[in-house]
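Here it is: the structure, laid out below.
With one protein chain withheld, the remaining protein chains of the complex are depicted in position.
Then we have subunit A:
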Amino acid sequence: MSYSKVNQGHNTSLIDQDDDLISQDNITAQPYIVPDIEPDTKPAAGINGGGSGTGSTQGNPPVIKPQVPINSSNSHVFQINFYRQFFDLDTDTFIHKIQRALNPFNNAFSEGEENHITELYGFIWITGTLIFLMFVSSTGSNIISSWIHGGNSTEGGETKQYEYKFDLLRLSIALFYGYNLFIPAGLYVITSWILKFPHRLVFTEIISIYGYTNILWVPITFINFIIAILVNNQKHGRIANILEWVIVLLSGAITGASNIMKISPIIEKNSLILQEGNPDVNAKRLQLGLLSVLIVCHLAFTIVVKICFFGLQ
């Protein structure tokens, strides 16, 4: 980082081996080094509360800059500062977004202004949480069912204990991250470079839509436990299987609907504009085609989830 060298002079560049760090004491030392600061700027900023960004930045000499995406637009793709703009998020905002994503039928995502950047924190860690919960649900329900129901079933003289498969963890990581990454990527490539939409979809926004939708998968991990406790898998394997199919397909339908609800307004707007420019294009058919491709992909994903985590039987 070049700014720390420039701003703090030659003394720190010799002593600080790693320029990326900001020495902790600068925080308190700052009012004493810098003479330009008025002594009442800090309390004023505190009283202003949330609007502190406007008042205090002006008279503030550039002593140290925080590692927060203030101006990451002019940094290079290979600098870490470039990626800070995708992680510009507060806890309160995050919780608010999660609450909004819990309702599958609002399309608040499409109302944002054009070309704004959506954070990727939600995509990465919500998907990670989902993978963990699916793994816990799959292995845990097997353990519970062998514990509750499987005590009397003996094979070859000794009770057969459930052994988890470590492969499942790797497989699920590949499955969930892969689906939530490659489908938005494919959609982005097709719409912006093959169909040439006038208002491009924002790549990070589609990924973020898919990522936040993953919250809606979470209930089946709990329902799966209940099924494992209530239904004896050995005696009534067919019933358990049907129940699992039902819950997986149901949550697949909900998540798919949620994705479609959020993406379709943008596609509709774009295809209408395309139709105006070129009379050969049928907006209705274009929109339906794109959405049906997405739906088919989601259906396939749902079936794979069922087979991976609950077995085919």
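By definition in this document, a contact is a pair of C-beta atoms (placed from the backbone, for glycine too) under 8 Å apart; a residue touches a chain by one contact, two chains touch by 3 or more; residues count from 1.
Note that contacts and distances are computed from a predicted model.
Participant: UniProt name of the unshown chain, from "Protein C12orf4 homolog", "Protein YIP", "non-specific serine/threonine protein kinase" or "Geranylgeranyl transferase type-2 subunit alpha"?
Facilitator: Spelling it out: the chain absent from the display is recorded in UniProt as "Protein YIP".
Participant: Which of A:F86, A:F123, A:F176 or A:Y210 sits in contact with the chain that's absent?
Facilitator: A:F86
Participant: Since one chain isn't shown, list which residues of subunit A touch it in the complete complex.
Facilitator: Touch set of subunit A with respect to the missing chain: 8-12, 14-18, 20-33, 37, 39, 41-42, 45-47, 49-50, 52-54, 56-57, 60, 64-70, 80, 83-84, 86-87, 89-92, 94, 121, 124-125, 128-129, 132, 135-136, 139-140, 143, 147, 163-167, 169-170.
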